[in-house]
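Taking it in order: structure first as structure tokens, then the write-up.
Other chains dropped; remaining ones untouched in position.
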């Protein structure tokens, strides 16, 4: 149950140490080819691979198809063996074996000959991005379809095609998700949630999976005030299933939460606030972005997006925001075959991890202190906290930090409050709080 | 007691149907020539004419002169038979018969010869608008005067003039006002107040009278949650008299209110908020303006202006704002003979009516709902509320509307709150609420 070392993450399974950014990108490349959906073997394979890199035992849950979860029902498990469109010469003009975006997710099985006109009704392509395969799903409608590059589609000339989708929707199957709990000294939890249902899309959301994995390794090696719960769940139905199963247990413990996605692609950070809008996690992320001088955009909550929709629904109202770089739908590679491992850089992954570490530090270190010498300023000089040359300005910033912490520590202002009001870096304020506590000036 | 049809308003009394904007402008032309003041026959004549166009019985009140009303006393009734200034050749150089702005409102009677110097002290003209007759009143000072074009004034050359103002201030007279109540399913009221004391000024405020009349007809034909009370009152003393007489009855029922004026002249809408500043009516007007993409200006409350001064006084603090187009004093025709029927366009009257209908719709439809499936998002797809192609963006706006209503309907946010937060049109949100209620997702 104890955490493995960070090194384990950095270079499993060979043991040869590599840099963290290299390691994250390698894991991303390994996860990329797996054909995932909201249920099925691809999800299990993904979780087994993540488990190798995680610092503690990943708890994998299988929830039977047909299980009622909140307002939903767990769908039949979908698996696909092969799928193709074959022309009259027997050539596979579209083949799932070439790219797992070629089949619309959750397609019904089909086998037979179709006229080109009939087939066309089941094809999806992007006329304005004619070289890219789009990503499409149809989880809750009984349909089938193929996705392909528009140029490829234009070359379909035959009158008839043989179509095969060899897929199963097993009502006796299950939905699979993984969760990892890193216990802290408190039962209060920080929830980190990533969706793992997208096949062969690197930024959306393998980037989230690998950054979360790296964050878990970093946290595992440190003392933790909070417990950290990492969720690797299929989007929507996975979050809903987890909420349904933990409504009485983990849900009431969640104090802060983040949905992670799109963390390896281009663009500055975009943080979408929780429904509350100024929850501690919202402020911690904004502060970490400010202190790291990261260009970024802060957006208000809206009920569309990733699984923060579920966590922030009115029955739960968990303080969960969503951190991405360029948000979904706002970059041309989104939900296409161009969202491949080359689209994700080591640098962006590493920058995302750095930001998340900073956010966790703020959450861990944010406390409300009490100045034990609140009448006037205490004499910092005789405690060795302060330069004593009254007329000069040396050491002025450090004095400022100490003075801000002392002045605002009236039991009503947290370090986060002080960081916002003073404009001073959170880490400096925390350092000052530690120094002041060591001299019995703060409790 | 039941309402007449809108058609009745559109083409009374001949019955030949005309467009609403034509009808409003025709009524305005009919009302224009009447010589009105804060009391007297002109007010009664105006109310009799409005009654023909209103959808239900207009209640006309006569309040005897001398009646104490709040801090005021109803003044003697003023009527005027004739008034002129005659030169030594017997020519009527100024004649009330030519324009009823020629006499200062509430002038004392006068008859006799005056030197030109003496006369000059009783003349009002506009040197910078030399062709226009100004509008002046002197309700509570015992004086008299004539208003005339500055060019006309400059032609007065005689040494002496004969002056006649054949007016009466009858202490046994009364103040007259009209009110129309359209009862709704609730006793809570929306107050619509217009001043009707200005003579021969088309925008100020015959425009308000005719738009209010059209609005009353529109409301009469619809189911109403609120009761609507239309007041046609002389400015200041009329509103004060109504407040004094309804302090225990109607006043406590007023939930929202608008003073209407200057709705047919040029310029974008200007809305002056109630004293509270963010009352529901203030927000409803701002939202209607936003949703209709009307250019507009929102102004803060100030205690100068129209009868919102009285309704918002500290003893009442009714949530009553004031809707105009270009506000009083800010267009050159204001309070001059240039504010005539040609200054008011059908288009502006119709635009004002459209805005007011939208405001009433917002007030009527604004409710706070409760999401009955608040844990996670309900599955909209199986209820036919939602497109099911998960990866595409079709129908995205409609999804957004549904999701906003569901997410915010936690019993604490009204549709108006949701419209403000989401930026979505109120009417779409209302439509979503109706659809969600029909599927038992909302109560």
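Letters A and B mark the chains in the order given here, with residues in each chain numbered from 1 onward.
Please note the rule applied: contacts are C-beta pairs under 8 Å (C-beta built on N, C-alpha and C of every residue); 3 or more make two chains touch, one makes a residue touch a chain.
Bear in mind the structure is a predicted one, so any value in this text is a computation, not a measurement.
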item	value
Full complex, copies of the single sequence (shown: 2)	3
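Here is the rule we go by: only the chains that are shown with their structure count from here on.
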item	value
Rounded Å distance, subunit A centre to subunit B centre (Cα mean)	56
Complex interface listing, subunit A residues touching subunit B	70-72, 105, 134-141, 236, 239-240, 243-244, 247, 275, 300, 302-304, 309-310, 312-317, 329, 335
Parts of subunit B lying in touch with subunit A, wherever the complex brings them together	371, 373-379, 381-382, 388-393, 396, 399-400, 403-404, 406-410, 421-422
